[in-house]
Structure formats: structure tokens, C-alpha cells
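With one protein chain withheld, the remaining protein chains of the complex are depicted in position.
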Amino acid sequence: MDFPAVSLRAILPAIVILTTAALVLLLDLLPPRERKGHLAVVSLAGVVAALLATTWLWGGESRAFRGMVVLDGYALFLDLVICYAAGLVVLLSMDYLRERGLESGEYYALVLLATVGMMLMASAGDLIVVFLSLELMSLSLYVLAGYFRARLASGEAAMKYFLLGAFATSFFLYGIALVYGSTGTTNLDRIAASASRDSLMMVGVALLLVGFGFKISAVPFHMWAPDVYVGAPTSVTALIATGSKAAAFAALIRVLVTSLRSTQPDWTVLLWGLAAATMTVGNVVAIAQSNLKRMLAYSSVAHVGYMLIGLVAGGVFGTGAVLFYLLVYTFTTAGAFGVVLLLEHAGGEGVSLADYAGRARRHPILALVLSLFLLSLIGIPPFGGFVGKFYLFGAAVRSGYIGLAVIGALNTAVASYYYLRLIVYMYMREPEGVEAVSTPSFAGGLALAVALVGIVVLGVVPTPFIDLAQAAVTPLLR
Amino acid sequence: MSTSVWLIPAFPLAGALVNAIFGRAIGRRAHWVAVPATAAAFVAACVTFSGVVRGATYTGQLYPWIVAGALKAGVSVQVDQLAAVMLLVVTGVGFLIHVYSIGYMQSDPGYARFFSYLNLFVFSMTMLVLASNYLLLYVFWEAVGLCSYLLIGFWYQRPAAAQAGKKAFIVNRVGDFGFGLGVIWLWTVAGTLQYAEVFARAGTLGRATATGIALLLFMGACGKSAQLPLHTWLPDAMEGPTPVSALIHAATMVTAGVYMVARSHALFERSGVALEVVAWVGGVTAIFAATIALVQTDIKRVLAYSTISQLGYMFAAVGVGAYTAGIFHLVTHAFFKALLFLGAGSIIHALGGEQDLRKMGGLAPRMVPTAVTMTIGAAGLAGVPGFAGFFSKDEILAAIYDGGSLGLWSLLLLGAFLTSVYAFRLLFLAFYCAPRMSPEAAHHVHESPTVMTVPLMVLAALTVVTGFAIGIPSGEGTLFAQFLAPVFPPHEVEHGGFGAYALLLLSVIVVAAGFLLAWLLYATRPVAPEDLGRPRTPIHALLFNAYYVDRMYDAVIVRPLFALSVLLARGFDAGVLDGAVNAVGRAVVAWAQGLRRVQTGYVVNYALTMLLGVVALVGFLLSR
Partner (left out) sequence: MQTAVFFAIAAIAVASALGLIVRRNPIHGALFLVVNLGSVAAIYLMLNAQFLAAAQVIIYAGAIMVLFVFAIMVLIPGKEETGPDPLRPFRLVAIPFGAFLLVEILLMLVVRPAPPREPPGAEGGAEAIGRLLFTDYLFPFELTSVLLLAALVGVLALAKRKA
């Protein structure tokens, strides 16, 4: 038999994380069995090792496992984004879980397995691999969303996420089948080579977009997001909002830009509508929210809309803008959820807008940090959010989608209202009720510091990162 | 010269950082950091200015900020005559207001925080002026907005202050939305954002494109400089501490729009239409705000509407191509309006926080320095011959008359009359008619400390001498115009000759008439406080409520948007308004009744929405 060469090098970061997951499961069985802090440290070490592996592989370009896996700058760039997201989530989880007495090896193992899925989504060279890694990620996240079994909302979130996720997956799978039916292959390059545009292909593309649309929570496939974001443990929410979105975008971009190039004029129009609807619905509905996690959920929906603008614009510029924005978005959103997590009460309360009244008085540093993240989300310089938006809208205008850029810019004006309202609540309202002052732990502080440094660096010296993002998408567009 | 240029923003930035980080330890000594920092910036600005006077201009880059393919925008600065003038005003007036704040904010618990913000503002404003490309301009455009928001909401314990801060920010975001788009559009058509390159290529832009870009940029200017229809935030911004009103909302930040339009004159000229829009928006705003200022009873709101009106004059000047006149008015206005605000602050300080003109009066004998300096300021504002405002306003009126736009000219002449009326009304009501405050309040009236009155005197001196020093028209234009000649194309204004003198005479008559009217109404007989605030006629009510613009925006924009949000939230997502209760209830039901319940419950609705999306997507792609 003609076995394919097993080149683990191409999936080294994912292998590192997978090994760590196995290690965590093993260590979980060994003493000390009461305290699980060391498992988080091991997980973190694994993520850092994966980061190092990514940088070590930098510049490499190869295909492995008969084209199932692609190692290129694009995959490596997203590995970076995903590793940062996973690392921040692990850091944030440590004390969050311990305070609630819910630390366990399974939690960290599932976070790591989800990360493996995300990384493989970014480097998938075949629709089968896209599907399997998407399922690996989703399955882990379904369980993680329901991890607080004692909390009803958590179970409800997991159930909803699972049911709707399965619903979306069926469409996605059907889409793969139709694309296969039209082209006779599931390999991304060979699909591109067939340049098919028949009706099978069209419906297949639509269904693939449905599946991806669900994972990135684009309107109208976003309905699950608010419920799941609110119900899931906040650390998991951060992972769903950042890592899973980045991974879904990674696969979406690769599939659209490389293999579905023949249908670009068709899906561009579709994405135009999705982008406009997504950002508008996300921002407008966010205004009415009184629960912070829910508000951030809609805000993250809106940000997906902004990122879709870059895909519509296309080219090195537009696609590079999406990647850069993903990086900024990951730091900002993980940071914002991190602050919410640190201020959350043990029972899951304390995430309503009213709870944040006067928070600046009690937690001056956390309030300041959250304000900075919110300013980045609005798109105020000198934070990364500004450069990202400028770059996205610039790409849109450059490609002639002025209307979309106008809608986007108008949306940022609307969005500033509800972000600012939170800042006003924190700084300009009297605190209500009494509340124990807890100081964030070292791990939580470190996570916030990393995220904060991230958005400032991306805002002040964005050029190297923009170059990286553009270099990453260049091979896709060849 | 390069060092002195970079030092101008560096000092205030360092001051802001020191006070922000060590504020708690520094406490009451914060001014020992902030005031020297601003003074040093002023000195650096003077050095830079003297260099520019000798004919040297400077461009330099700190580092390339965004380089993405064709898009290059660095952290780069340029100093030319226009920037040098602006820098002097910003750091000079800024320094005086810092000194004043030592006295005014004396007993405030947020002393260090205040000075930190104030330094941060001076840094941002100097960078805004120094920026040599549109992207950097935009960045600091936002930064000064942020400082303004922080300082308006400085007394956040007052709900009104918090509300006003938020309003300022959001209204400015609306303007900045246009500004940002304009910058992006400009970059896509010109391929660069560097001023020099953009202006060099301005001639090659299509007229429609230039108009579009210029109008979008002007939209940002409308927000920042509180012009119609985005003016509503400025009167509310008076909730901030008075030194802030003086520095940010009168002398410097609000003039950034004028500066930007003047700076971009090549673009606006290429369009033509855009310049006309600028002129008319300015003219209409000038008279619109002046009428409102006639009837306001809060001393700071009178000054706020007056600022909006005076900014209108500047835009009108810039709009007819009289850039030097506009910038000259910007400078003189910075002096006399800062003076008026600081004087008002001195009164408020003396009356223990009272801002209501109805409860003032007869203050002149008790506060001589304040009364004298404020009289000078009011004379400057009204345009009494000899004072700075007279020269600059006359320059504007002459330029517009020469430009042939008689309609605009008569509008602004009427505005000058109204300006004179409300300036002297304020003066009479505060200082020169019978006291209307309660006896115990009257008992406590005292002159402010020296640290507050000295800045008033300096500004008063500037109001008196500026006009004579650099504003006297001659054959080659004023000294000021000659200085700015390298930046702006010469604007032909005929000085001398019968027409010019007739115009001059006319504006003097108008000012005198305004003074007489104010004198008759408010100084000849005692004014009953209850007569002032109560609208007696529909027109009075209309003016008193500022034409109901705020209420209109609330009804037309704010409420519908909210309604839409709630509607969408209800339709799309069942758990919004009383979300917490519903979520728990639903979860209990779901778990008690098992999986089936969830399936037949809301999840089905979610899935149905998704199905709708599926049908739409498939249908769309299949139809192609």
C-alpha cells in the first residue's frame, strides 16, 4: 500500500496542543487530586509551546497528507490568533473555576481539544477536514458551554448551542455533498480547478455559507449567540467569541477565496447583504440590552459584520484587513469578557448594566481597563480597533463598495452609544448596594495586561502586523 | 528647530502621564507639574514661532505609523505659518487657563485628575495642529474629543454632567463618521493622505469627487465646531468646569473645524460648491445661535451660544475664501472668549456656584478687576472699535461684501447687531444693575484670588492690543495676513476707499445700536428676575428653548432608534427587557420537562429564522 508521508511538521502546533490535552487528562488522574491549578499551568505551557512552534515554522509552505492539510503563512497567522485566544482563556479560567469549585482536568482538556479543532480549521486543505475539525471544535464547545451544570442557564445554553449547531451542521454537510456532486472532489484546490458554476455548486455554496454563517454568528444565523454567551461560563464565552469565530473565519476565507473563486461574483453580493444586515442588527439590538454579556454578544455579531466587509472588498487588501481585524478583535473581545469575568459574582450575577453603576469607584483599574477595551471596540485611536476599522472601510472604498463603507461607518456611530453607556455607568453613577471588593488574581491580571498591550501595540505600530496579514493572504489569492 | 517642535507636545504629554500615574501621591501639588509643562510647551512654541518668522518651516516624521501597500501615513508633523499661529494660541491661552485653574479648582477632590486631563488636551490639540497628514489629524481630532468628553463629565456626580459628556461624544461621532469617510475616500482617489501631496493633486480630482470629500470633511468640522445641525452638544458641554469651557469649548478645540477647513482650502476650492456650503452654514449658524443667546439666563449658556455664533462667522469667512480673516477672528476670539469665560468663572466662584443671570447684578463694585476685564471682553465680542473683535469681524464683513454675497453679508451684519445686544445684556445683568441675589449670597461676594485675576488681565490686555498690533489694514493687507501669505493665496480685499469706510461706519453704527438697545432694556430700569426667564411670546419661547432642536432630535432620531432596537430585540430575541427573569423561568421549564420542551420552545423559532436565511441564500444563488 502506498502510505502518505506522515509529516507531523505541517501540523506541529496542533500536535503540541493535542499532546498537552492528553497530558492534562493523564495528570488529572495523579495526585494532588484536590487542587487542579497545575493543570492550567500545563495547558498554558502547551499553548505557549504551540506559539513557539508556530514562530519556528514561520515562512514555511507545504502540503501534507495528500493535500488534506496546508501549512502556509495564512494558517500560521491564524494559529497565532487562536493561540492567543486560547492562552487568554486558560489564564482567565484559572481563578474563575477555582472560586466556583469547578476546576477539573476535563475542562482544560476540552479547551485544548477545541483549540486543536480551530487550528486545523485554519490549515484544512479539504472540505472533509474542514468539517471534522469544525465538529471537533464545536463538540468541545457544546460541552464547555454547559459546564456549569448546577446553573440552569448554562445547561440551557449548551442545549441550544448543540441543537442549533447540529441544525447548521446538517446544512453544512449537505453543502459539502453538493459541492462534491458538482466537482467530484472535496479537495479545495481541485474544486478551484474545476471552476464549476452549475446549480449544484450554487446551492452547495449557499449551504456552506449557512454553516459558516452559524459559526461566525452572522445575521440571520446569529440567534444562538446571545443565549449561549449569557448562559455559558464567561471564560467559555470568551473562547466562543474569539477563537471559534477566528477559526470559522479562517476556514470561510480559505474556502471562499481559494476554492470557490469561480463563484466570487455571486457570493460577493450575498456577503454584501449579510455584512450590512449583520452589523446593523447587531448594533441596533445591542442598544436595548441590559445584560452586559448579552450586549457584548450583539456587539460581537456587529463586529462580524465589519469583518464581512473586508471579504466583500476582496483582494490582498480586503482579505488582509479581515485578518488584521480578527487579531485586534480577539484581543479586545477576550479582554472585555475578561473584565466581565473578573467582576462576575460566584452565582453568575453581577453582569447587568445596573451592577456596573459606580464600578469605577470600587475597581478603578478594572474599570479603566474595560473602558479602554470599549474605546477600542468603538474604534477610537490610538487603539487597534481604529486601525482595523480604517483598514476595512478603506478596503471597501477602494474596491468601490462605498455604500457598504457608509453603512459601516454609520454603524460605528450607533455603536458608540451603547459602549459609552457602559462607561458612563461605571464612572458616572452611584454604586448600588454593597459588594465585596475582590482583587483580580495574578493570572487574570496577566491576561488583561496581555490583551491591553495587544490592542495598544496594534494601534500604535500596526504596520508589521498589517504586513503579516497581507503576506498571509497573498498565497491564497494566487 | 526640530527639537523645539517635538517638545511642544512632549511636555504636556509628560505632565499628563505624571499626574495620571502619581496623581494620588501628588494631590494638591498637581499644578507644580501641569503648569510648568504647559509653560514649557509655550516657550517651545515661541521658539518655533520665531523660527517660522525667520522663514523656516519644518516637516519631520517620528515613525511610519500605518504602511499598508499604497497607504502610508506616518506620525509626522509640519510647522508652517498657520500651524505656528495655532500653536501659540493653544499653548498661550492654555497656559493662562492652567494658571487660572489653580485657583478655580482649588478645593476640588479631583485636582490631579483635572490637571492630567487638561495636559492631555493640550498635548492632543498641539498634535492636531502639528499633524501633517489627514490620518494623524483624524486621530487627534478624536483624541481632543475624548478629552473634551472626559472634562465635560468631570463632575460626574452630577447626572447632567454625565449626560452632557455622553451627548458631546455621540454628536461628535456623527460628525466624525463623515470625517472618517471623507479621509478614506480622499485616500482612495488621491492615493495619499499627506497634506502637501493631497493639495498638489487637488487640481486633478473631479469636481464632484472634490465636493463629496470636502462636504464629508466639513461634516466633521460641523460636529467639532458645533455648527448647524450638530451644534446641540456645545451648550450642554457647559456642565464642565469653567476653565474647560474657556479652553476647550471656546478658545481652542471648537476652532479645530475652522482650522481644518482653512488647512484643506485647496480641496474646498477645487469643489467650489463645498466652499459655498461652508459659508452659508456658517452664516446661518451665526445668526441662529445669536438669537438664542439673546434670551438665555445661564451666564455660561449665553457664552456657549455666542461661541457657536462666532464660529459661524469664522466659517463664513473661510467659506468666501477669506482664510486669513477667519483665522484672525479665531485668534482674537480665543482671547476675548476665554476672557469672558474665565470672568464668568470668577463670578460663579464669587457667588458660590451660581450661574443664573437672574440672581446676579451689581457685582461691579465688589469685583473690580473681574468687572473691568469682562467689560473689555464684552467690548471685544461686540466689536467695539479699537478692540480686537472689531478688527477681525470687520475684516470678515468686508471680505464677504467684496465677495459679492450681499445676502450673507446682511445676515452677518444683523448678527453683529445681535452680538452687541447679548454681549452688553450679559454685562449689565451681571455687573451694572441692581443686585438680585439673596442677601446672604450678596454678603459672601468676594473678588477671586490673584492667581485667577492675573490671567484675566493678561487676556484683557491681549484683547486690547491684538487688533492694533497686527490687525490694522494697509495696502498689503494686515500684518497678520502678510504673515500667513505663504499658506493662503492672497485674497483681494480693497482697503481704504469710500466703500470700505462706509462699511466700517455701518458696523460701528450697528454695534452702537446694539449697545443702546441693551442699555435701554437692562440698565435704565431695574430688571425683575422673574421677567427674564419666563417666555412671554411664542418667539421668546422658541428662542428660549433653542428652537426646540434638541426635542426634535429626540423625537425624530433618538426615540425611533430606541423603538427599533426594542422591536428588533423583541422580534428576534425573546429575552431582552426582563431577560433575566425570563431566562431563569425558561430554563427551569426546559429542564423540568426535558429536551422536548426546548425543542418545541424558543429554539424552534431560532431554527426557523435560520431556515429563512437558508431559503434566502439558496434561492438567491440558485437564481443566478
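By written order: A and B. Residues from 1 in each chain.
Following the convention adopted for this analysis, contacts are C-beta pairs under 8 Å (C-beta built on N, C-alpha and C of every residue); 3 or more make two chains touch, one makes a residue touch a chain.
All figures in this text were calculated on a predicted structure; none of them were measured in a lab.
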| item | value |
| --- | --- |
| Residue among A:L71, A:L88, A:L110 or A:I216 that touches the chain left out of view | A:L110 |
| Touching the absent chain when the full complex is considered, from A:L25, A:L52, A:V269 or A:L368 | A:L25 |
| Hidden-chain contact residue, picked from the options A:L27, A:A49, A:I128 or A:A177 | A:I128 |
| Option from A:R66, A:H345 or A:R361 whose C-beta touches the chain left out | A:R66 |
| Interface with the unshown chain - residue positions in chain A | 1-4, 6, 18, 25, 64-66, 68-69, 101-102, 104, 106-107, 109-110, 113-114, 116-117, 120, 126, 128-129, 132-133, 135-136, 139-140, 142-143, 146-147, 149 |
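The rule we apply is simple: only the chains that are shown with their structure count from here on.
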| item | value |
| --- | --- |
| Parts of chain A lying in touch with chain B, wherever the complex brings them together | 152-153, 155-156, 159-160, 163-164, 167-168, 171, 199, 202-203, 205-207, 209-210, 213-214, 219-221, 223-224, 226-227, 230-231, 263, 266-267, 269-270, 281, 284-291, 294, 316-317, 320, 352, 375, 378, 380-382, 386-387, 390-391, 393-394, 397-398, 402, 405-406, 409-410, 412-414, 416-417, 420-421, 424, 427-430, 460-463, 466-467, 470 |
| Chain A-touching residues of chain B, taken from the complex the two chains share | 63-69, 71, 135, 138-139, 142-143, 146, 153, 156-157, 159, 161-162, 165-166, 169-170, 173-174, 176-177, 180-181, 184-185, 187-188, 561-562, 564-566, 568-569, 572-573, 575-577, 579-580, 583-584, 586-588, 590-591, 595, 598-599, 602-603, 605-607, 609-610, 612-614, 617-618, 620-622, 624 |
